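Yeah, one chain of the complex is gone here, protein chain that is, but the others are all in their spots.
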Amino acid sequence: MTLLPDPLETSLLVLMFWGMMAVLGFFILRISRTFLSPLLFLLAAGGVTLASSGLSGLTSPADLHRVVPGGLPGLPFHFRQDPLSSFFLLLLGGAATGILIFSAGYLRSLPTLRIPSFFLRTALFLASMEGVLLADDAYLFMVFWETMALVSYALVVTESNREEVRNAGYLYLLMAHFGSLLILAAFFFLASREPPGLAPGLSAFTFEAMGKSNPTGGVALLIFVCALLGFGAKAGLIPLHVWLPEAHPVAPSPASALLSGIMLKTAVYGLLRVSFGLLGPGHLNYSWGVPVLLAGGFMALFGILHALLQSDPKKLLAYSSIENIGIIFLGIGLAILYIRSGHPVAGELALGASLYHAINHAFFKSLLFLGAGTMIHASGTNDLNTMGGLLRRMPFSGVLVLGGILCISGLPPGNGFVSEWLLLQASLQAGTLSGTLLRSAVLLGAALLVLASALAAMGFVKFYGIGYLGIPRSEGAQKAHEVSIPERIGMAWLMAGCLLLALLPVQMLKGIDIVLHSLTGTSLPTATLSSGWLWLLPLPPQGASYSPALLLGLLGLLLPLGGFLPRVFGRSSFRKTPVWGCGYEIRTPRMQDSSGSFGQPIRHFFANFFLMKRHLPDPSEKDPVFELTVEDPHWAFLYRPAFRLFQGLAALAERVRTGRISVYLVYSFGTLILLLTVFRWM
Amino acid sequence: MPPPFPQHLLANHLVGFLGSALLLSSFAMLAQRRMTSLVRIFALQGILLTLSTLAVAILSSESHLLFSALFTLAFKVVLLPAILFRLLDKLHIQGEVESLVNVPSTMVLGLGIVVFSFTLAAPISELASTVSKGLIGVGLASLLLSFLMMITRRKALTQVLGFLGMENALFFSAINATYGMPMVVELGVAFDVLVGTFVFGIFFFQIRETFESLDLKHMDTTSME
Amino acid sequence: MDVSPLSLRSGFFLEGAQLLLAIIGAPLLAGWIGLCRALLSNRSPAGILQPWRDLLRLFRKETLLPEGTSFLFRAVPYLVFAALASSTLFIPFLGTDPPLAPVADAVVLVGLFSLARMMMAFGAMDAGTPFGDLGGRREMMVGFLAEPATLMILFTASLWSHSTSLPAIIHSLLDASDKFHPSLLFALLAFILVFLAENGRLPIDNPATHLELTMIHEAMILEYSGPLLAMMEWASQLKLILYLLIGADFFFPAGLPKVLSAGALAGGLLLLSLKLLVAGGTLAVIETLLAKLRIFRVPEFTALAYLLATMGFLIHFVLEV
Partner (left out) sequence: MILLAIVLCPLTGALLLGAIGHRRGAAHLNVLISFLTFGISLLLVRQVFTTGPVTGGAEQLFSDGFSAIFVVITGGVGATTSLFSLRYMAIEKAHGHLTPERTRLYLALYQVFVLTMLVVLVSNNLGLLWVSLEGATLATVLLVAWTRTPASVKAAWKYFILCGVGIALALFGTILLYFASEKTLGPGGTALLWTHLDSVKSSLEPTVIGLAFIFFIVGYGTKVGLVPLHSWLPDAHAEGPTPISAVLSGLLLNVALYAILRVKVLADASLHNALTSHLLMGFGLVSVLLASLSMWKRQDIKRLFAYSSIEHMGLATFAFGLGGPVGAFAGLLHMTAHSLIKSAIFFVVGHVVQTSGSQKIPDIRNIADRTPDLARALTVGGLAITGLPPFAIFASEFLILSAAVSRAPWTLPPLLLALLVTFGVIFRRIQEMTGGFDFPVPRPLHQPILTFFPIWIHFGLALFIGLFFPETVGRLYHQALLSVGLTHGQ
């Protein structure tokens, strides 16, 4: 008997702690806002505990269960922490900690924010996300899942006095509900055997029982499609993504970070849980991997292209989330394809890369959203075109954001590179597949991935170059100053997470391997896991290798070499001068690139991905303004027609309502006659 | 125990005749254009109902049916028509009953309904152990004819008459199919009809007060939203 | 990890030699190309050492820092240089197995180039001038298709070895050099296009002009001066030679020594110099013959490279397996 609680107990304690803190904090903060920081630090302590619980769940392959009274008759609350849950708990706890610490400084700078309810929502949001990861029966899962959707909706509409905020929130909740219904359908099909016995046999809804269900091929496909679309609606799967770039940006930045950095991953978790955990790899078909793979690739490309055109930094980040989720989906598709066509090693690698990318994205996207928050706070607007020159004024946070930029752009030696690299390595095993079509699909996926990744670099050059570099474009940006200490600590925490993930890939892969083993029963090659922390060898023995730590070391060695040269060859004195600018005398901030002009080449080249409306002013116009609106084509080609269809149906339903009693009597009469006829003559 | 089946041909004929008369009166109501005549036909229907109940009561020697007959006489022949006439008088309702569907088409529809009801009721009538097989069909037909009348007429009062006609048809069915319902039920039904009429009365004044007409087109609610 | 058959000492000798040769040779190659171009266009050449002279001159100058720039502006040249210089350690060109090659494979290499590009764009944008922004934007515009194209080319070459490790690729290409590979032909074509685009050569960019409408690279380094400018220039020369070295490795690997003996090394070096001189000459010819493209056509140019590379990749599976 040990005094220390096991990981699941720890996690459940954190769940209760967050839930209780939500209510407690709400009432405390209603009395006084001064307790905000300590309360947030307490939440962050919960985050650290959770991360450690997740970590311990990843170091030893434990599979822990608890049944808690409640729920429906015959279906009490089931909790479980297996390696997959542990992995995502680590992600949740780790990223949330940084965000919460940041909030302690950031929220103080928002005078109009209703602090108590924001705190309540944040804490509940964290608790519900954790609940999703721990739930072990369909009912409890849905309770947490929908609570998460609701609370996140509440976070989105925190500044609900604005029309567009409410619309964004509405769209979000509607899509979330759409997804939830599909997820429900997936669960139902998994548990569709009529339970034996007289008691409402709800025990079929435990994940354990679902995991043992043995659906036929068609039903399995149905379950998979429902799960893919259902969780895809939450993850921003195209074409169910339209809410994401609307909803994520309008929330206060820490909330955006939670939404984009963490909540999207719960959808990934759900998809993996249903497809690999409940359905089981044995019921998947390799051919399902192809559409998932290509959808992921397309998402990555589509997301980043739209990101490139945004001038709201948070909207840019939101679209980039679509890109990153696309990469994760690409990996999942690849994994299904490989594993089910008899290439487990490449499949494990792809799945591992997906998981790796999920946790990477959690850290750097949170960091960047927090950075975007500081940018918006500094300039006073959410338009990149009012920013500029922030790096000089906010050097500490600016450097952290730069680090985040390098990571998200998938550049070595960042952490984003590690996962994309692993994914590419897996893709390049296409040669082992049989069938040109499969190979081509995988390679097309790889081609889309590298294209998206290169575009991401361009997008983030825009983000950083316009936001942090150059000269200030507005008075607000001119007067910007460095952020508070907790904000810096929070961002530094996330950066530290990125660094660890970047430099210790083998350690992380060891943890991921435990997840993979629990999901599919096979492991990564032993040589990969035993090659020491320095060397990443995904496909030994002949495969490629990578050593982020050595690379960083070499770069570090060569940097002073560069700095040394001027001293060898001559002088190294500096003098401040006005800019030269090719000799132009006038230099105003407006002469710099705007965010629109930076994206122009992309808009031009990928015109088919956008729906553009141009207004070219006539020379005779009094106030000639060139206007250009860019829209997501899904609105015009999917959502508006769907809405019109609904309206048409509603209008049809309206015709039933004539308002005339005689007609209503005819309905009754007709129904009666019809039923009698049917009964008598059929 | 079911009562002994009376093999009295005349009685059977009598009950059958009363049933057809009731059906005919329902048709008459469907065809009638004048308000006062409608009420008169309704009263006549009450008389037919009383006679029919009496006949069944005597044939089946069910004593409580006598009570029912008495009640029907008092209520449906005397009281209700009196109330209705009073209403007609008070509310100054006269003249033609406007119909939504013209009378000939209504009649054709009615004919169809009768055929339909009879075919529908045929297998049931086989099972009847009462004196009056086959009369379930008549009851059903009268019920649906009254229903049809409610659909096709525009004035509130005609709808009420249709409603009361349905009530008559139901009563007729109950008597002929099963020698009447249990006493408790019959009393309850009667009470409900009474209260219902009372409510109708209240309504008429309210409607009149609010809309200055009893035309149902004012009662249609399409304009409300 | 100990995949290298070389001893530690000779291994470090090889790496040191690669680094030195590349960074010293880069300006010389630039000088050679300049010489060829001058000859081809009937100008009197400045000599092969001219880039070196320029660099030394710049190093002796004072650095002028534009007002309003951040510390990133000063750090960028060193970062760019370090990223490219470190690449010299991973590309096998003196021997097939440099000991540090396992640190980075082909993908990392492209990542390093991309890092350098991004840093350069940041440096350009930090000055806050229209030209800097223009240069940064155009550089990224060239890059967003050229970089994936480069990767696809590397992937095509990696298909024989099933590995993106550079030594493994080269070994497999050396072993199979007697066969004709149509996919490699596509890759070579793509590579030439990418090479022109990535290194700011005609028809994408003209390194010799400061014409506002067309310039890319020059626009980015417009605000740099003195040693910082020297580092930037040097880095871009380094990039050029790195690309040529990769090209030589993949498309003309013959003669690359597999074992590290003095004779083999000398022979390999000689052959390599020859390859580079020919390549430089060819480049000069191409540049002399081609006119500058409109800037809007640039993505089409790089897209062509990307498509060619992807096709090579796919063709491998259709025709060659």
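Here are some notes:
As written, the chains take the letters A, B and C, and residue 1 is the first residue of each chain.
Just so it is clear, contacts are C-beta pairs under 8 Å (C-beta built on N, C-alpha and C of every residue); 3 or more make two chains touch, one makes a residue touch a chain.
If you're wondering where the values come from, they're calculated on a predicted model, not measured in any experiment.
Within the entire complex, contacts from the absent chain reach the displayed chains A, B.
Touch with the chain that is not drawn comes from one residue among A:479, A:640 or A:657, which is A:657. For the options B:32, B:72, B:106 or B:173, the residue in contact with the chain missing from this view is B:173. Check A:8, A:64 or A:173 against the missing chain and you find that the one touching it is A:173.
Touch with the hidden chain on the side of subunit A covers residues 69-74, 139, 142-143, 146-147, 150, 160-161, 166, 169-170, 173-174, 177-178, 181-182, 184-185, 188-189, 191-195, 198-202, 205, 646-647, 649-654, 656-657, 661, 664-665, 667-668, 670-672, 675-676, 679. Residues touching the missing chain, restricted to subunit B, are 1-3, 62, 120, 123-124, 127-129, 136, 139-140, 143, 147, 150, 156, 159, 163, 166-167, 170, 173-174, 177-179, 181-185, 188-189, 191-192, 195-196, 199, 202-203, 206-207, 210-211, 218-219, 221, 224-225 (touch as defined at the top).
We adopt the following convention: only the chains that are shown with their structure count from here on.
Remark: subunit A and subunit B have CA centroids separated by 70 Å (rounded to whole angstrom).
The geometric centre of subunit A is 36 Å away from that of subunit C, both derived from CA atoms.
In subunit C, no residue touches at least two other chains. By the touch criterion given at the top, residues 657-662, 665-666, 668-669, 673, 676-677, 680 of subunit A touch subunit B in their complex. Looking at the complex, you find that subunit B touches subunit A at residues 100, 116, 119-120, 144, 147-148, 150-152, 154, 159, 216, 219-224.
Contact residues on subunit A toward subunit C in their complex (touch as defined above): 388-389, 391-392, 395, 398, 402, 406, 409-412, 417, 421, 424-425, 428-432, 436, 439-440, 443-444, 446-447, 450-451, 453-455, 457-458, 460-462, 464-466, 468-471, 531-532, 534-535, 537, 539, 542-547, 550-551, 554-555, 558-559, 561-563, 565-566, 569-582, 584, 587, 589, 591-593, 597-598, 601-602, 604-605.
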